[in-house]
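Here the structure comes first, spelled out in C-alpha cells, and everything after it is commentary.
All protein chains of the complex are present and in place, except for one that has been dropped.
In this document, chain identifiers A, B and C correspond to the written order of the chains, with residue numbering beginning at 1 in each.
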Amino acid sequence: MSFPLLTATAALPALGAVATAAVPAGKRNAAKSLALLVSLATLGLAVAVLVRFDPDGGRYQLTESHSWIKDFGVRYELGVDGIGVALLALTALLIPFIILAGWHDADPLETSSSRWRPTQGFFALILAVEAMVILSFEATDVFLFYIFFEAMLIPMYFLIGGFGDRAHPHQDEKTAAAQRSYAAVKFLLYNLVGGLIMLAAVIGLYTVAGSFSLTEIAEARADGSLDMATSTERWLFLGFFFAFAVKAPLWPLHTWLPNAMGESTAPVAVLITAVVDKVGTFAMLRFCLQLFPEASKWATPAILVLAVISIVYGALLAVGQRDIKRLVAYASISHFGFIILGIFAMTSQGQSGATLYMVNHGISTAALMLVAGFLISRRGSRLIADYGGVQKTAPLLAGTFLIGSLATLSLPGLAPFISEFLVLVGTFSRYPAIGIIATFGIVLAALYSLVLYQRTMTGPVKPELAKIPDLRVRELAVVVPLIALLVFLGVYPKPLTELVDPAVKHTMSDVQKKDPRPDVEASK
Amino acid sequence: MSASAVHSLWTMAATAPASNEIGKIDAPKIEYAQLSPTLIVIGAALIGILIEAFVPRRSRYYAQVGTAVLALVAAFIAVLALAADGYGTTKAHIAAMGAVAVDGPALFLQGTILLAGLVAIFTFAERRLDPAAHGNQVDSFAAQAASVPGSDSEKAALKAGFTTTEVFPLALFAIGGMLVFPAANDLLTLFIALEVFSLPLYLLCALARRNRLMSQEAAVKYFLLGAFASAFTLFGIALLYGYSGSVSYARIAGVVDGSVQDIDPALADTMGNDALLLIGAALVVMGLLFKVGAVPFHMWTPDVYQGAPTPVTGFMAAATKVAAFGALLRLLYVVLPGLRWDWRPVMWGVAIVTMLGGAIVAITQTDIKRLLAYSSIAHAGFILAGVIAMNPEGISSVLFYLAAYSFVTIGAFAVVTLVRDAGGEATHLSKWAGLGRRSPLVAAVFAVFLLAFAGIPLTSGFAGKFAVFKAAAEGGAGPLVVVGVLSSAVAAFFYIRVIVLMFFSEPQPGGPTVAVPSALTTTAIAVGVAVTLVLGVAPQYFLDLAGQAGVFAR
Amino acid sequence: MENLIALLIAAPLLGAAVLLCGGRALDRTGHLLGTLLSLASFAFGLVLFTDMLGKDAEERALHQHLFSWIPVEGFQADVAFQLDQLSMTFVLLISGVGTLIHIYSIGYMEHDERRRRFFGYLNLFLAAMLLLVLADNYLLLYVGWEGVGLASYLLIGFWQHKPSAATAAKKAFLVNRVGDMGLSIAIMLMFTTFGTFAFGPVLEATGDTGEGKLTAIALMLLLAACGKSAQVPLQSWLGDAMEGPTPVSALIHAATMVTAGVYLIVRSGAIFNAAPDAQLVVTIVGAVTLLFGAIVGCAKDDIKKALAGSTMSQIGYMVLAAGLGPIGYVFAIMHLVTHGFFKAGLFLGAGSVMHGMNDEVDMRRYGGLRKYMPVTFVTFGLGYLAIIGFPGLSGFFSKDKIIEAAFAKGGTEGWILGSVALLGAAITAFYMTRVMLMTFFGEERWRKQAAIASGAGEDYQEPHPHESPKSMTIPMIILAFGSVFAGGFFSIGDRFLHWLEPVTAHEHGHPPISAGAVTGATVAVLVLGVAAAWLMYGRRPVPAVAPRGSLLTRAARRDLLQDDFNHVVLVRGGEHLTRSLVYLDHSLVDGAVNGTAASVGGLSGRLRRLQNGYVRSYAVSMFGGAALIVAATLLMRAV
C-alpha cells in the first residue's frame, strides 16, 4: 500500500495541534514556532498532493479506504478531485500566513490583566481547524465529511470567543467580552442547527441508499439502481443545502458572519471566511449536486434568487458599515453569493468560476483582512471613523491595503476578476436577467472597497495615527506572498483551471446538464 | 386450571403439580452460575451489613470500600465469563425457571451497570474534597443520618468522626436490584427488582453531608413519587395478570399475539377484554417511564438530582437509566410487540415531549445539577426514539447509547463535586464563571462531557445519538428524528452556555475553588473521558458488542 | 517582428513594477528610468510602424499569441495581441505623447517627494493603455480598460492627503465602473451569441445573428464608452478628475484614456454598422455631450475644469463621428489624434501657468501673463488656434470633416447633427478665446488679488510668474508642432484615410450642402465665437470675483446640475437605502433569529414554573400523564 498522503495532510496538523498545546506555558515562542513549522510542513504535503494529482486521471485520486464504523456503514474514505485539491492547497497555503499574522494575537495582555489568552491554545486550535477542514475536503464518505464539518465548529468557537479584541479604545472590556461571546455562541448555534438538520438528512440518505459512500451512491444514482422518490430527494437535498447555506453563508442565513468576523481577531476572521466557510460552498458542489442532481435542478431558481440577493444585499450592507471587519464580512457575503451563483448556474464556466472563486476569494480576503488587522492593531480600533491619512504615515500598509481592496472589487489582472467573470458569464449564458443583476455587484464592490480605502487611508492624518509604524518584516512576509499570488493567478490561472476543469466536467455530467450553445452555432 | 400453564419461579411451589403427587415438591431449578453476577453483588451487600455490625468503626470504611469494589469487579468478571461462554448469543436462554433472562441485552446492561457502579463507588469513597472535620477525613455523606441537621447530636457525631459507611451496602443492594431489573422475565421479578433498587436509592438521597434539608426533601419527594409510581406499575401488573392469567413474559406475549393453545374459558373471557391489556400495559410502561424520567413523569428528576449527594446523583442518573431502559426494552420487545400499533404512537408522543421539554426547560436553569437533570430528561427522549424503532438496530443502538451516556454522566457529576466553596459544592452556574481560567484542565474535561452531551462528532454522545436516530429512521420514525435534531439544537444552546461561562466569562471574586481529588475521583473522571473519546472516535468494537448483544431470549 | 508587440507593453510594465516595488533606493533615479522605458516603448512602436509601412495595406496587421489565459471548458480567453493600423495609430499616440509627458513631469513633479511613485503610476498607465489598444479580444481589452481606470484612480488621487482629490479619484473609478458593467455585459452577450469574444470571429460573425442582439451589444459597448470617455450621462467624473496633477490631466484625461471609448466604438464598427438604432443613440450621445461640455467649459473659472469641459466636448465630436458609421470612423480617429496633440499641449500649458503661479487655477486671478511666460503663451496659443479650428491648423481639418460627415448622415438627423456640430464649434471658439484672454491678456489681476487677500486677512502669497524649465517647455513645443501640422499632414492626399481604411472601412459621405459651404460655415461660426468672447472678456476688464451670472451660467458652473442630481438621487438615496438595509438586517433578518431564540427562552421560563417544588403537583402531573397514556392507548385501539 502506498503512503497515505491524504491522511498525512490532516494528521500532521492534528498532531501538531496536540504538540503545540502540550508546550509548557512559559515557552510561548516555542509553541508559535512549532505551529508555524507544522503548518509549513503541511503545506509541503499539500504540494506533494498537487504534484501527485493528475488532472486528467480518474475522478477521485490518492484514495484511501478503510473500514471504520461498520455498524453505521461508515468508511474512512478519502480521495480528492481537482476541486478538492485546489481547496486543500488553499487551506494549507493560508494557515502559515494566518499563524504568522496572528503571532502576537494571543500574547498575554499587559494592560488589562483580567483577560486570559492562552497562547498555546490559540495556535493549537488553528492547527486543529486546519486538520478538520482538510479532512472535510478529502472525505468521500458522507458521514466522515459530516463529522469534520461539525467538529470544526468547536475549535472555531473557542477561537472566536476567546481571542478577540475591543472594538475601539472607548469600549469597556465587559461589553467587548459580552459581544465576543455573543458572536461565538451565534456562530456555533447557527452552524449547529444547520449541521443537525443535515444530520437528519444524512440519516435519511442512509435509510434510502444504504451507504454513505459518495462514489457508491453517485454511481448507483447514475446507473439507475438507486431510485429516490422525488419528494425524498428534495427533502434530503434541502437538509444538506440548509447546512451548507448556513456555513457559506447565504442570505438570509448570514447574520452570524458579521458578528463572528467582527469580534474575532483578523487571522481568525480569515480562517472563518477564507477557509472554514469554503467547506460550505465546496460541499454544495460535491454533495448537493452529486447526490441529488434532480433536486438541485428543482431548487436552482430559488437558490439563484437567494444568491443574487446575497450579492447585492451583502454589498449594500458593506457600504453601510462603520466597522472595518464587519465591512469585509458583508463583502464576503456578497462574494459567497457569487460562488453559489456559479455553482447553481449549472454551466462549465459557472462551476469552474465558482471553484476558482473559492480559491481566489480565500487569498484576496486574507490579504485584505490581514492588512486590516495590522492596521487595527496599531490603533486599537475597528471603527472606520477612527482612521484617516494612513497612507502618509504608513505607505506600505496603505498600498497593500489598496491592492487587497482592488482584489476585493475584482480588478482585472488580479485573480478574483477571472473567477468573478467566469461566474457571471456562466450565469448569464443560462439566466441572463440574473446575470445582469449580479453584474451590479461589481459596481457596489467598487463602492464599498474604495470608500473604505478613502476613509481610512487618505485625507489629512489623524493625530493618533501620526506615529504609527509601517508594516514590519513579519507583516510583509504575510502580505507580499499573498499579493504575488493574486497577481500570478490573475495573469496565469491556467494551472488552476486545468486542475479544476476535469472535475467540473464530472459534475456537469452528474447533473446531466450541457452548456447552452451560442446563438450563432445554435442557429446553424 | 391449566396443567401446562407456564409457571414462574415464584409461583411454582404454590401450584399443584400436574402429577398430583401430593407431598412431593420439586426443588426449583436455579442456574446459580448464570445468576452469579447478581448473587455476588447481593452477597457482598449482605456482608457489608455484617461489616457495619462487627467491624470496628475505624476500619469500616476500608472494609466496605474493599468489599464493594471486589464484589463489583468479581461480578463484572462473572458477566464477562458468561458472555465469553456464549450466554449472550448462542446460549441465551431463560434461567431460574423463567424468572430471569440470561441473554445479550441482559449481560450487556449488567456489565454496564457494574462498571458504572464501580466508578460510582469510587466517587462515593472520595474523602479528599471536603475539608477534614475535627481531624477526620470526610466524604459526601452525612455523619449520622439520624441526627437532626444543625442539632447538637449532629455536632457530636461530627466531632466523633462518624461516617455513614452504610452507603456502600446500600449501593450494592441498589446495584443488585438493577442487575435483575433489565433481566427480569416476569412481571413479579420486575416489580421486586424495581423495589430492591429503588428503596436503597431513596435512602441514599437523604444522606448528603451538606444541604441536608434539601437532601431530605429530595428523598421524601423521590420516595413518595416513586412509591406512587410503583403502585401504578403494580396495578398494571395486576391487570396484565388478569388479562393473561400469568405474569410470565412469554406467556403474556403468547396471549397477546394469540399463539397460546390452551385457552380455558376464564382466559378466553379475559382475553376478550382488551381494556385490561391496554390499561395494564400502559400502566406498567408508565412505571418504567417514571424511572427513566420521561415527560410527564419527569418532575422528580430535577429536584432529586439537585438535592441528593452528588455522587449519588451521578450513580442514579447513570445506572437507574440503564436498568430502567433495559427493562423497558425487554417489556416492549418481548412482551408487547404484538401491541406495537397501540403503544408506538403513544411512545412517539412521549418521546417528542420528552426531547423538547427537557431541552427547552434546561435553557433557563441556573443550577448545574438541575441543568444536568433536565439534560438527562432530554437524553431519555433521544433514547426513547431508539426504543421506538422496533428493529434489531433499535435494541443495539439503545444499548450503545446507554453505555456511552452512563460514563459521561458519572464523569460530569464527578466534576461537579470538585468545584467547591465554603458551603460545599458550588452548583450555582454563576459561580462557574471563569472556571476555564482558574483550572483549565477541569474546565476542559467538563467541556468534553458537555460536548458529548450535546452530541458533537468525535464524542461518544454523537455516536450514540447517531445510532439511535439512524435506527429510528430505519424503523420509520423519520419525523421523530427531525424533532430529535431540533431539540438537540436547543439542547446545544445550554451546554454551550456553560462552556461560554467557563471559558469566556470573567471569574468572580470569591468564586469557588477546585478541590484536588484523590485517585478515586480522578479515576472516575478519567474513565469518563476515556470512554467518551474512545466511543466517539472508534466505536466499532462496542457497536459490534451491542449488535451481538441485541437479541432477546424469549 | 510580431514578437515586439509584447515588448511595447512590457517596457512600461517593467517600469511600473520596478518603480512601485523598488523602494526608496530609486527615489533619485526612478523618474529617469520611467521616462526611458516609456521612450523605449515609443521606439518599439516606431520600429513596428516603419515595418508596417513597408508592407501592403492588407497585410499590415500583426498578431501575437502569448499564452492561453483562461482555458475553461467552452470558454477560451487568450493573452494575444493584434497590431493593425488602428492600434498602431494609438500606440504611437500613447507612447509618443506619453513620453513627452514623462519628460514634462520630470520638471513639474520635481519638488514632490513621491515623484518615483508618480512615474510608476504613469508607466502603469502606459502599459494598461497599450494593452487596451493591442488586445485581440474583448476580455483582454477589458483588462486594459480597467487597468487604465486604476491608473487614472491612482493619479487623480495622487495627492491623497487632499480629501477632494481622494473623493474625485473614487468618483472617477465608480462612474467608470458603471461603464465597465456595460462592457462586461457586452462581453457576456457576445459569448452567448457568438461563443467567443475575440475581435476577429465576433466582428466577422455579425451577419449571423439578429439585429436585436447586436443592438443590445452595441448599446452596452456604448455604455462602456460613455463611462471611459466621459460622455453624457456618465460624464460627471471628468471635471473632478482635474484634482490630479496636471500632466495626468494632459495624458490621461485629455489625450489618451478618455478617448478609449471612441476606440472601442470604432473597433467594434462591424457591430454598430449592423445595429443602426444603436448608432443613432451613439450620435445623440455625442451631440448632447459636445454641447454639454462646451456649455460647461464656458462657465468654469478653473482653467483645468474649463479645459476638461472642452475635452468632453471634443470627445463628443469623436463619438458623434463614430456614431455616423463608416463615413465617420476615420475622422473620429483623426480628430482623436489631433486632439491628442493640442489638448495635451493646452493642458501642459495650463500646468506651466500654474507652475509659475503657485498652483493657482482660478483664471480670474490670472491675466496678462504673456510677457512673463512667452514660450507657454506661444505654445498654448497654437494649441488654442488648433482647437477652435483655425484654418490650416490641425483642428480645422479634423473637425471640419466631422461636421461635414454629420451633415452627410442625411435627412433631418443629418441637419440636426450638423447644426449641433456647428453650434459646438462656435461655442468652442467662445470658451477657448475666453480662456486665452483671461489667462494671457488683460490686466494683471494677480497683483490686485494680493491686496484684496491681505485686506481680508487671507493667507495669499503673491505669485512671481515665470517661465517653466526646459524639461517642461520642450514637450510643449513638440506638441505645439503637432497641433499645427498634424491635421494638414493627415488630410493632404487623404493620407490618414488610406492608412486606416483597411481596418475601419470608409464610405464617402455626401452632405446635402457642398463641402465648401460647410467649411465656410465653420469658419464663420468660429469668427462669431471669437468675437463674442472678445466682446465679453477682451474689451472690458474681467472681474476678479465671478459675477452671479445668468441662470444658465450658474447651472453650467455646477456642471448643468448633473452633480446635484447625482448627489440627491444616487448619493443620498443610496445612503438612505444602505442605512435602512443595515437597520433591517439587524431588526428583521437577525431579529427573526434572535426572536426565535428569545421565544424558546420565554417558553422555557414558563414551562419552568410548572416545576413548583410541591410533591403533590408532581404527582398530579404523573397522574395526568398516566391518564393520558391510558386514554391515548385506548383511543389508538378505538381508531
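Criterion: a residue touches a chain if its C-beta (ideal position, glycine included) is under 8 Å from a C-beta of that chain, and two chains touch if they have at least 3 such contacts.
Going forward, contacts and distances are computed from a predicted model.
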item: Hidden subunit of the complex - UniProt protein name among "NADH-quinone oxidoreductase subunit K", "ABC transporter ATP-binding protein", "Simple sugar transport system permease protein" or "Multicomponent Na+:H+ antiporter subunit D"; value: "NADH-quinone oxidoreductase subunit K"
item: Touched by the hidden chain, restricted to displayed chains; value: B, C
item: Contact partner of the left-out chain, one of B:234, B:360, B:389 or B:416; value: B:234
item: Hidden partner chain, touching residue among B:51, B:175, B:247 or B:323; value: B:247
item: Among B:218, B:388 or B:545, residue touching the chain not depicted; value: B:218
item: Options B:88, B:302, B:326 or B:357, residue touching the unrepresented chain; value: B:302
item: Hidden partner chain, residues of chain C it touches; value: 608-609, 611-616, 619-620, 623
item: Touch residues of chain B, complete complex, unshown partner; value: 1-2, 5, 7-8, 10-11, 14-15, 145-146, 148-149, 188, 191-192, 195, 199, 202-203, 206, 212-214, 216-221, 223-224, 227-228, 230-232, 234-235, 237-239, 241-242, 245-247, 264, 266-267, 269-270, 302-303, 306-307, 370
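The rule is short, and it goes like this: only the chains that are shown with their structure count from here on.
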item: Pair of chains ranked first by number of touching C-beta pairs; value: A-C
item: Farthest chain relative to chain A (centres taken as mean CA coordinates); value: B
item: Most centrally placed chain, judged by C-alpha centres; value: A
item: Inter-centroid spacing, chain C versus chain B (mean Cα positions, whole Å); value: 80
item: Inter-centroid spacing, chain C versus chain A (mean Cα positions, whole Å); value: 37
item: Where chain B touches two or more other chains, by residue; value: 493
item: Numbers and ranges of chain C residues touching at least 2 other chains; value: 597
item: Chain B partner contacts - residues on chain C that touch it in the complex; value: 597, 600-601, 603-605, 607-608, 610-611, 613, 615, 617-619, 621-622, 624-626, 628-630, 632-634, 636-637
item: For the chain C and chain A complex, residues of the former touching the latter; value: 20, 67-75, 79, 139, 142-143, 145-147, 150, 153, 157, 160-163, 165-167, 169-170, 173-174, 177-178, 180-181, 184-185, 187-189, 191-196, 205, 208-209, 213, 574, 577-579, 581-582, 585, 589-590, 592-593, 597
item: Residue numbers on chain B that touch chain C, as the complex places them; value: 220-221, 224-225, 228-229, 232, 274-275, 278-279, 281-283, 285-286, 290, 295-297, 299-300, 302-303, 341-343, 345-346, 349-350, 357, 360-365, 490, 493
